[in-house]
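A single protein chain has been omitted from the complex, and every remaining protein chain is retained in its original position.
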Amino acid sequence: MPRPFLIRHLARNHLQRRLQSTVTYAAPTDAAAGAVPNASPPPPPPAPLTQEQKDLIASMLRVDQAGELGANWIYKGQMAVFENDPKVGPVVQHMWDQEKFHLSTFDELIGKNRVRPTALRPLWEFAGYTLGAGTALIGKEAAMACTEAVETVIGEHYNDQLRELLKIDHPEVAKLRAVIKQFRDEELEHLDTAVVHDAKNAPAYPGLNAAIQQGCRAAIWVATRV
Amino acid sequence: MLAFRRISTSIAGRPAPRLNAVAAACVRALPIARYTQGPGPEANRGNIDYNVHYRADESTRNRPAASQSQTQLAEAALKHVPTMGWTVQALGAGAVDLGYPTVLHGLFPGGGADLIDYFLQKSKNEMRAEMEQLDLASMKITQKIRTACIMRLKLTAPYIARWPDALGIMAQPPNAPMSLRNLGELVDEMWYLAGDRSADLNWYSKRTLLAGVYTSTELYMTQDKSPDFQETWKFLDRRLQDVGTLGRTTAEVTNYLQFGIRSAFGVLSSLGHKTPFDRR
């Protein structure tokens, strides 16, 4: 068994234990796979989305945009510190590149679907950058602990959204589910990466973890509304 | 640290919870690149359709359209607005034209304000329909915005003598939400037609600036006595020039913010702390 696989496997176990209590980690995955249309019966035309459903999806896109903004600027802040670090630098850069794609995707979806973007963009940028650079200054482990905490909350958050979106039977929503599922998997890979890179060895790890997670949840609460 | 190294050298017989630490210790021994090169979830990206388009052609706040009877009544009432103003009486006269008693005005419980609301929604939709006839792709953004403003203002022209009344009604506190909602929807529609898909603070600044341009031009138009509102269109051009810097504003905000963060770290640095910018 090649080592990277073993590591990922172990980290995944760890992750599942973490998320088990609050999130049905696998359920949305399986059901989202059902979005692939069944070929056999002639598909009835989808019921048009109601205004409530449209508003719900709009607020989801808005909060996702805010979240990806924050994540981008966290990695940007970390990279300001780790830029010349030959070991950590490429790891963070890799994750950042993925986040850049997430953000550009949501930016595009928001423009295309005429969703009002988040009004607190500068706040998320500032908060993300400060958090990223701040934890990176404490050290590599703290930066990874920060990544772990943030990606845990984002993973939960995407799972919550997937569960809500599963209630809506509409081809466009199925596409959106696939996008969110993809991004969730990538965020959880970041979480694996962070754990593998000694996130747990950060100074004051439990407090740091709890503080960042609560901060992220508060930010989501705000971003859903503004 | 030392403890972890020791664990990694003797895996056998260790309790399961330690395995994570073992794995962490293992990976530290490897070049980082090995891990990141593995086929992660990113490999699946090509299979995803990112072109989600769940909301096609409506404004950000779509409202239930007027019922058929309301539409009939309002259209009949609009004919009386130039003489009777935006009033319950105009609605009553419209009802009489349709062969109904005047009390049918109750279909619009808000009276004149509801009639204005109807007119604003209808005009916005007409403006969009007219704009969609044009070859928008060949036009510049400012040109599209200018055309949209003129098209929309021309729809107000038949009622221009009574428009100050309407502005007065719209400015009353109970009607302010209705007025602002309609203005917001109008400028949103204009920017959408102009091809704007911004998802950052430009979204806000563009709409705010255009709302200012539109309302001031509309106000100017109520006083304009020139033939075919020539002076109004000139006024509009001047306003559009004033805000020619559309979009730059927010870029400046962001720059300022980054500057602020760097300055803060600069202060830390001067106090002897290590900062991300020391490496430069």
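Annotations for the structure displayed:
Chains: A and B, in written order; residue numbering restarts at 1 for each.
Note that in this section contacts are C-beta pairs under 8 Å (C-beta built on N, C-alpha and C of every residue); 3 or more make two chains touch, one makes a residue touch a chain.
We take it that contacts and distances are computed from a predicted model.
Taken from the listed names "RBR-type E3 ubiquitin transferase", "LSM complex subunit LSm2", "2-methoxy-6-polyprenyl-1,4-benzoquinol methylase, mitochondrial" or "Proteasome subunit alpha type", the protein name that UniProt assigns to the chain not shown is "2-methoxy-6-polyprenyl-1,4-benzoquinol methylase, mitochondrial". The shown chains contacted by the absent chain are B, with contact judged over the whole complex. Only one residue in the set B:44, B:71, B:89 or B:143 touches the chain that does not appear here, and it is B:89.
Of the options B:44, B:102, B:142 or B:216, the residue whose C-beta touches the omitted chain is B:102. Touching the omitted chain from subunit B are residues 67, 69-70, 88-89, 92, 95-96, 98-107, 109, 111.
Following the convention adopted for this analysis, only the chains that are shown with their structure count from here on.
If you average the CA atoms of subunit A and of subunit B, the two centres end up 26 Å from each other. Those residues of subunit A that touch subunit B in the shared complex are 3-8, 10-11, 14, 49, 51, 54, 57-58, 65, 77, 80-81, 83-84, 87-88, 90-91, 94, 98, 101, 105-117, 119, 121-122, 125-126, 129-130, 133, 136-137, 170, 172-173, 175-176, 178-179, 182, 185-186, 188-189, 193, 195-198, 200-201. Across the interface of their complex, subunit A is touched by residues 1, 19-24, 26-28, 30, 32-36, 38, 40-42, 44-45, 48-55, 58-60, 62, 188, 192, 196-201, 203-204, 253-254, 257, 261, 265, 273-277, 279 of subunit B.
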